[in-house]
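Note that one protein chain of the assembly has been removed; the remaining protein chains are unaltered in position.
Note that the chains are named A, B and C in the order they appear, and that numbering of residues resets to 1 at the start of each chain.
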Amino acid sequence: MRIRRGFVLAAAVLTSALVVVGCARDTGTTQPAGGGGTNAGACARNSAPPAPAGGAASAAPAQPNADASGLKVGVAFDIGGRGDASFNDAAGAGLDRAISQLGLAKANTKELTAGPNESEDAAATRLRQLVSDGYNPIIAVGFKYATALKTVATESPNTKFAIVDDSSVDLPNVTPLVFAEEQGSFLVGVAAALKTQTCKIGFVGGVEQPLIQKFQAGYVQGAKAVAPNIQVDVDYLTPAGDFTGFSDPAKGQVVATGQLDSGADVIYHAAGASGQGVFQAVKAAGKSAIGVDSDQYNIPGLADVKDVIITSMLKRVDVAVFDYLNAAAAGNLSTLPKTFDLKVDGVGYATSGGKVDDIAAQLDAYKAAIISGAIKVGTAPTS
Amino acid sequence: MATSAAEFAVELSGITKRFPGVVANDDIHLQVRRGEVHALCGENGAGKSTLMKILYGMQQPDEGTISVNGEHVRFRSPSDAIKAGIGMVHQHFMLADNLTVAENILLGAEGLLGIGGAARRRIAELAGTVGLDVDPRVLVERLGVADRQRVEIIKVLYRGARTVILDEPTAVLVPQEVGELFDTLRAMRSDGFTFLFISHKLDEVRAIADSITVIRRGMSVGTADPASVTSRQLAEMMVGSELPSPETRDSTVTHREALRVEGLELAGESGARPVLTGIDLVVRAGEVLGIAGVEGNGQTELVETIMGMRRASSGTVALAGRDLSHASTLERREAGIGYVPEDRTRHGLLASQPLWANRMLGYQSRPPVSRGGFLGLLDRGAARRDTERIVAEFDVRTPSVDVPAAALSGGNQQKLVVGRELSGDPVLLIASHPTRGVDVGAQAGIWEELRRARARGLAVLLVSADLDELIGLSDRIKVMLRGTLVADADPATVTPEELGAAMTGADGSAEAVV
Amino acid sequence: MSAAPQSDPRRPRIPTWVRVVSVVAAGVVILSVTATLTGQYQLTSRGTTQAAVLLLLPILFAGLGGLWSERAGVINIGLEGMMILGTWGAAWAGYQWGPWAAVLGGIVLGALGGLLHAVATVTFNVNHIVSGVAITLLGMGVTKYLSTLLFEPISQNPRQSPRVEAFNTFSVQPVADSLASVESQQRVLLSDVAGLLGGLLSGLTPLVIIGFALVPISYLVLWRTRFGLRLRSCGENPVAAESLGVKVVTYKYVGVVISGALAGLGGAALTLNPGQLGYLEGQTGGRGYIGLAAMIFGNWRPGGLLAGSALFGYVDGVQLRAGGEAVHGLLYGATILAVGLAVVWVARRRWRAALIAAVAGAVVYGVYYSIDTVPREFAAYAPQLVTLLVLAVASQRLRPPAAIGLEYRRGEGD
Partner (left out) sequence: MTRARTVLLPPALAIVFAALLCAVALLISGDSPVTALRVMVTQVGEGTTAVDIVNSGAIYYIAALAVAIGFQMKLFNIGIEGQYRLAACVAAIVGGALVLPPVVHTLVIIVVAAVVGAVWAGIAALLKAYRGVSEVISTIMLNFIATGLIAFLIRPDSFGVLQGNNISTAPIEPSGHFPGISFGSSGTLFGMVAVAVLLGLGYWFLLNRTRFGFELKASGESPTAATAGGVDARRMVIIALVLSGAVAGLVGLPELLGRDLAYTLTSPQGYGFTGIAVALLGRNHPLGIALGALLWAFLDKSALALDNVGVPREIVLIMQGSVVLSVVIAYEIVRRYELAAEQRRVAAQLRSAAAAEKVAS
């Protein structure tokens, strides 16, 4: 009895459903799938800004190389350490350059690496170990060291410290090494807007936190500066505090594929190791991707996807570390810039692979406009 | 194979099995002729079950030998025993509720006919012979007790066993069903099957057995001829002394109502038919009210509903005039209900806790165990002292009150539980199978305590499957069938057979039996 | 505890396949209606299905692992640890000898974890959850140590393996193409079915095939062979099984080791995931636990756990691909579902259930009506939220193996 009633009900539902089968949908909104271009032809692009007075952008005068043979340099890396193909590696590269160019002795350097989810006191202990072993200066890589550094730097006023990605520690012996990620991201946003065929581009962030939002903000602003009606798909893998977003390529792949399916053809990622998934998705779809932090075209691990990487937003932690060590060796830290921005080549874009050579002029024009102050790049997403 | 040796289907000699602290079997000898029903008698805990587990390969003897059909065998596991043609129907059903009837039968015997059509046909054939009328694809959980036993027997037959061990097969059956079982056994005996029939129900043993072996305290004390031996003689062989009797003497029934239950109903789980319907009963101070019934007819649920462990869907429970229908189990206990649960290891004791901590269970809110107060502070000293009192008064054999409950024998555990539940002057004692799985000495002691408490004016609601115990102790008996009380009986005149008829509804009426 | 038979045992229940087909059909119809009415066509697009398959695969393997272990009576909350071991093993074998070696490597390392769990729980009778937690801890430790030791010299990164070659993907070509053309016509229901099916038939890897094949295989082995019957009997009533000559300890060991192997296979699926270079520390991200939840969700049955992992993969795929708006659209679908259930229950005269469903539907619709999008913070955890809600509604109808998690010792039955 009960079963029969169930069947009748199911049949009723099915019949009514079948009635509507075949009715075409009112497809007024965005079409999914198929990569069908939405308004490819209608991607109006502004022309590049005029070169500002004073000619092309000139890099800040480089400081002469000092002799760093007397320094003992300690480096505390963030989670991942050397080999992360990201800012830890970049910091390491800066140190290596100091060894080769400034006469810093390899034996006089020491590198320690943070573990995941560790407490503040572990970070502090790491810094203290470096202090007590006589390292000076000491470079902390990553904003997670901020609190620990504040403690340790207060304890050891005679040791010089630098911290990458943080400017919140206000002590005389702490030098912040922060970057204008938004400026570099602006430029790759420009590149994306110039390269897109569909007038739709994507951004994949690893974890939705302020640092990554700076990348997003600059990228979107740059793209809109070129093509005001461009669509930018912005997605994050995980919300703030859930750091698995930086190490989940499977999710990166899914998100990127979603953006590609909805018509985006250039995707910029700021998602750490999850970016591997983004590259794979882009490669599978035969579109373009933009790397982050270092020149990802040249990373050996990404060799098989490098042909889709048209450029990378460079965050020159290596430059900052090198410059800092150089300044420290010279005994004058005041020559360091407050922010490593476009002007001092603290951020920039990569040209490896030659995929942006055709738009180099426009990119340089925007770069000059930013350096001259004609374009101000915001650090927080507007929406 | 020597023909003379093959006279015995099974021969056990010198079997000894020791457990930590206990010698379960001590040099036991047992000879079972082919084609006979051989009864193995002994009181609870005498070592019958251990012996049969050894014969069935579930346990290995420390000493002694087993011969089957005159050949020496060593059973490392039940599968060895099954290969030798020995099957066992366990006292507690060895069925997996969540598997189908067919799966339960086939399990372990898939090699015989596979698990396909041939097996299904064989099962259908066997089902016909034991009268099992269910689809073999249904889950066992949907079967009643009698059908479950039929499945158990099919399991053994399916494996082609020629020698079948029946461990207390009648414990869950009413007399009529026992008769049917015996008919089946006799028919199978004439087909050449051999049975080892374990029981302590002496009348049944004398009715079915061709020969009897009695064991006591792990030793075989002799064999008897069922044709000539009397129940009394058998009993004395089993116990080694005169039988205790559960008979009560004078009536101590008063007019004070201790427990009044009216219109009690318990709904079944998710739409199933009600487990209890329209239960009305009254127990007076100084009275023992016995509840008879085949297991699974709602006695357990009745007791647990009165205790507040199950929520009645309607009806009232009043203790000495006070309505407890909505009280919690603890409140009911505090109001003066003592409770001897049917399964002391599951419901009565905390096995790994010391005896004094077990004294607290159910009394954690009352003196002498509790000091009361907001935090409910416990008085461990008082708990120990009172446990020592129980140990002394109820003759609990234990070296101290600090040993864990699990270290005690079953009888001593039960004495502890009874002693605890008679503490604090209860108004009503609910005793569920109070002497199940208890040795004869402890049984007598428990009966004596119940009688004494009754004389002091305690009301007792007694649920038991042991009809002798029920008739001997009760002042009145009510019969329970399919969740309702269907008949009243007077223990002074009723016989176990009449009670059995009422328990199965075979008397065709819900009127009083007597 | 009531021993009373609940219904007439002479009649078997409604065939399972009828229920499965109706549930799937109802699900598709609800999704189709939702997609049409909310304009969230991503809900039934081929890409979403593909994403769902990609995301559900490791969960499915873990869930199957849970099934094998728990059917043998051993709770396996160490699936996460075994999966981590599997990712490492797959990467280690995979970068040297290719993808099939990776599969084998994952299986072997996962099985080792399972063996450890079996030793602890079956031989030593350690509480199953305790052992599972300990194995997860150990799995994390061992893989980190081994990666530092063996991967860092090659990959220059202690947290990541060198690149592991993955399987090529393939599609069931003519069918997939014609489905794609139907999907692009945007016809109600037809296009939705085409999208959902199309996703299932394209972008396949051998592991996807293995994963989906293992569902019926697990069913057939566990429910239709003597081996399976014996294994399940150990989870239902080990004492009875032993009394019938089943070597309970052996079967439990086999069940738990297979469980570990399947979890390890799940790890391999992560390592070989398109879009992955190989082993990456922390890449399991709790998928082992989610697999366990999917299995419980699926009532300890292969088809059910497939549904559980599919739900999880689908919701995750939707939220990752299409974000909060699509999850918002799902709320609409949930409303339809609740109303539908209410109607069914009214027809069956189960007033209370119907009322609850109706109220739930109203609440969900209220939420749908009052917001435009689900904040990313919640959308990201929509799968977990859905799992929790479904368990809250359905958990009392679940039927775990009777002897699960219980101590069993040889010869102790009575």
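Everything that follows uses one rule, which is that a residue touches a chain if its C-beta (ideal position, glycine included) is under 8 Å from a C-beta of that chain, and two chains touch if they have at least 3 such contacts.
All figures in this text were calculated on a predicted structure; none of them were measured in a lab.
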| item | value |
| --- | --- |
| Visible chains in contact with the missing one | A, B, C |
| Contact with the hidden chain (one of C:Ala26, C:Leu229, C:Ile296 or C:Val364) | C:Ile296 |
| Options A:Ile99, A:Leu211 or A:Ala360, residue touching the unrepresented chain | A:Leu211 |
| Given A:Ser100, A:Ser119, A:Asn229 or A:Asn332, the one touching the chain that is not displayed | A:Ser119 |
| Absent-chain interface as seen on chain C, which is shown | 77, 116, 120, 124-127, 129-131, 133-135, 137-142, 144-145, 147-149, 286, 289, 292-293, 296, 375, 377-378, 380-381, 384-385, 387-388, 391-393, 395-396, 398 |
| Positions on chain A where the hidden chain makes contact | 112-113, 115-122, 124-126, 128-129, 132-133, 143-144, 146-147, 155, 165-168, 178, 208-211, 214, 239-242 |
| Where the unshown chain meets chain B, residue by residue | 20-22, 307, 309, 328-334, 339, 341, 346-353, 357, 360-362, 364-365, 370, 375-378, 380, 397-399, 403-404, 406-408 |
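We take it that only the chains that are shown with their structure count from here on.
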| item | value |
| --- | --- |
| Category of the chain touch graph - line, ring, star, complete, other | line |
| Reference chain A; chain at largest CA-centroid distance | B |
| Distance between the centres, which are taken as Cα means, of chain C and chain B, whole angstrom | 44 |
| Where chain A and chain C are represented by their mean Cα positions, the distance between them in whole Å | 34 |
| Centroid spacing, where centroids are CA-atom means, of chain A and chain B in whole angstrom | 74 |
| Sequence positions of chain B contacting 2 or more other chains | none |
| Contact footprint of chain C on chain B as seen in their complex | 49, 53, 56, 58-59, 77-80, 82, 88, 90-99, 103-104, 106-111, 114-115, 133-135, 137-138, 141-145, 147, 155, 268-269, 272-273, 275, 295-296, 300-301, 483 |
| List of chain C residues in touch with chain A within their complex | 14, 22, 25-26, 29, 32-33, 36, 39, 41-42, 45-48, 50-51, 54-55, 58, 152, 155-160, 162-163, 169, 180, 183-191, 195, 270, 273-277, 280-283, 285, 316-317, 320-323, 340, 343-344, 347-348, 376-377, 380 |
| Residue numbers on chain C that touch chain B, as the complex places them | 1-7, 9-12, 224-226, 229-230, 232-233, 236-237, 239-247, 399, 401-402, 411, 413-414 |
